[in-house]
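I have a structure I would like to understand better, so I am pasting it below and will then ask my questions one at a time.
Yeah, one chain of the complex is gone here, protein chain that is, but the others are all in their spots.
== chain A ==
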Amino acid sequence: MSELMLTLFNGASLGSILLLIALGLAITFGLMNVINMAHGELIMIGAYVTYVMQNLFISYLPSQYFDFYFILAIPVALLVAAGFGMIMEFSLIRFLYKRPLDSLLATWGVGLMLQQLARSIFGAPNVGVKSPSFLNGGLEVGTLLLPYSRLFILGLSITCLIGIYYYFYRTASGRRVRAVMQNRQMAECLGVSTRKVDLLTFAIGSGFAGVAGCAITLLGAIGPALGTSYIIDAFMVVVVGGVGALFGAVAGAFGIGFFNTAFEYLTNASIGKVLIFLLIIAFLQWRPSGLVTSRSRSLD
């Protein structure tokens, strides 16, 4: 029983990380039909921002303030990654709208360069980020010990989700994003500046990748190729969840998170991966364009 609970908890934990990563992907793909392969590198940037913040705190501030570095790193990671995203959108991606496969290749190239850049600056070996002391230890529930760091990630992604929900469904700017997503030309005709919406949305998606990178530092050492290990699973979330609504991404992320953990628990890591892949293929037989899609009469 307790093992089942632990599997559930680990699944939720993995799902929450995937959700953080996949949200940005789903939005940019749904909005602009752009596949951002450099999303993984934006995660990596977020992680290294946390690392840099930690080092800054160690060298310039007295040690009793050390724990605050992590709190501060989250917004900084968000801003830095969003900045990178904006530069990417402005200099490259806006030329590739409606060419998803081309955008995929070009952003892969960008990702390759960013990885190499990280390797030149921080070196190829992984670096460790020390968790703040308030995230050490865990919550005891019965016989289980739920690590605070994982609970924190869960809370963080729920907070982000609420934030995104509020933005999309309760603000004028979010409404414009949804309008462009559903019918770009009509939105344009009604006076929405689609350029601005694209730029802003891409920046938001990238920013959440940065937050995800910040959260991932709690789970282990970080390296230049950090993003690649998460990005494919995150894309799977988009494929399974569909791009129509936030709910799709949430269901996709937690679904893949749970099944992944369960399969790996029941078999082993490599067989588990095969099983989850087959499960996704089988799922797509039932829902070819993902769980939630925005319906439209247009073809192609």
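One rule holds in what follows: a residue touches a chain if its C-beta (ideal position, glycine included) is under 8 Å from a C-beta of that chain, and two chains touch if they have at least 3 such contacts; residues count from 1.
The definition used in the following text is that contacts and distances are computed from a predicted model.
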{"item": "Name under which UniProt lists the unshown chain, selected from \"Urea ABC transporter permease subunit UrtC\", \"Ethanolamine ammonia-lyase large subunit\", \"Formyltransferase/hydrolase complex Fhc subunit C\" or \"NADH-quinone oxidoreductase subunit G\"", "value": "\"Urea ABC transporter permease subunit UrtC\""}
{"item": "Which residue of A:A12, A:V239 or A:V292 touches the chain not shown here", "value": "A:V239"}
{"item": "Identified contact with the non-displayed chain, of A:S2, A:N55 or A:S120", "value": "A:S120"}
{"item": "Contact with the hidden chain (one of A:I71, A:I87 or A:L284)", "value": "A:L284"}
{"item": "Absent-chain contact - pick from A:K130, A:R175 or A:K273", "value": "A:K273"}
{"item": "Interface residues of chain A (partner: the chain not displayed)", "value": "29, 33, 35, 92, 95-96, 100-106, 108-113, 115-116, 119-120, 228, 232, 235-236, 238-239, 268-271, 273-274, 277, 280-281, 284-285, 288-290, 299-300"}
